[in-house]
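Take a look at the following structure, please.
Excluded from the complex is one protein chain; the other protein chains are retained at their positions.
Take a look at chain A:
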Amino acid sequence: MMEAIWTKIGYALASLFLIFNYGLLLIGVTMKIIARVHGRIGPPIWQPYVDILKSFSMRTAVSHGIMFYLGPVFRLAGGIGLYLLIPAVYGSTWLQNFSFSGDLLLVMYFIFFGMLGMALGAGEGGHPFSAMGIMRGLSQVTASEVPFALAVIALAAQHQTLSITEIVAAQQGGIAHWNMVTNPIATAAGMLAYLGMMMHAPFNVHMAPQEIPVGPPTEYNSSFLVLLQSNRSVFAAAKLILFMNLFFGGATSIVEMVIKTFLIFQFCVVVGVVFPRFKVEQSVRWLLKAPTLIGVLAVLIYSF
């Protein structure tokens, strides 16, 4: 029994290590791609590692109290928790993580968890821009959860399950079995909601440097920032894996996982490069119109 637990912990740590590095490289490659679109050369792809190391090597740090400490911890716990509940590679022993029946509901909660923790932490920072950033971020994430929840309900009704592993299992056996093909309406709603969740343009006004200085993390510095930077890679990769599992047939090997999540990520990157930022009220209105209606349609199809 004890041995089984230690093995599980070992697998979880290895799995986290993989996803942390994958997420950082993903961010690095994306910075390069965006730079090329702008006609620039762009930073080297290992730049996120150097940035984390540099923040870690800062000699002083300013704190504003206990919640200020806990905010980034909650944020990172949200990212790690989200990742550890999703099977990264279907059928793998160590990348299966802690997926269980009914995890889909918990995962939807965990997407929100980090943001709420951050709201408490950034609130104690006392900077008005932090509070504004949190308010904008929360309203936008809430709006994008509506079409996402509808898409998830449609999938749950289609497969008669709330387990991500079972949804992935039902999509095995070729591209014709993927939910993208068998349930295109839910996929459309889910992928539009995904744009709102990934914090890229046009839905990144709450993090925009030119709008209000970087939003929620305004007051965070040095080691606090390291936690937020680490979370950025884990959280982004976890969300990509979630969408891969829900709509694009999951993955049966690490290579397949990397290719699929990379392509899914490029969807929001390309949209972000092409379109300018929405204001918050615009993005909320946009998310509650077409994506939500598509989501309602997806649910209606399975309720009759």
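General observations
Criterion: a residue touches a chain if its C-beta (ideal position, glycine included) is under 8 Å from a C-beta of that chain, and two chains touch if they have at least 3 such contacts; residues count from 1.
Just so it is clear, contacts and distances are computed from a predicted model.
For the chain of the complex excluded from view, the name given in UniProt is "NADH-quinone oxidoreductase subunit B" [choices: "Succinate dehydrogenase", "DNA-binding ferritin-like protein (Dps family)", "NADH-quinone oxidoreductase subunit B" or "ABC transporter permease"]. Touching the chain that is not shown, out of A:Ala119, A:Ile164, A:Met198 or A:Leu225: A:Leu225 (per the contact rule at the top).
Touch with the chain that is not drawn comes from one residue among A:Gly42, A:Gly91 or A:Pro184, which is A:Gly42.
Remark: the omitted chain is touched by one listed residue; of A:Val62, A:Leu105 or A:Leu263 this is A:Val62. In the full complex, chain A touches the hidden chain at residues 31, 35, 38-44, 47, 50-51, 53-62, 64-65, 124, 126, 209-210, 213-214, 217-222, 225.
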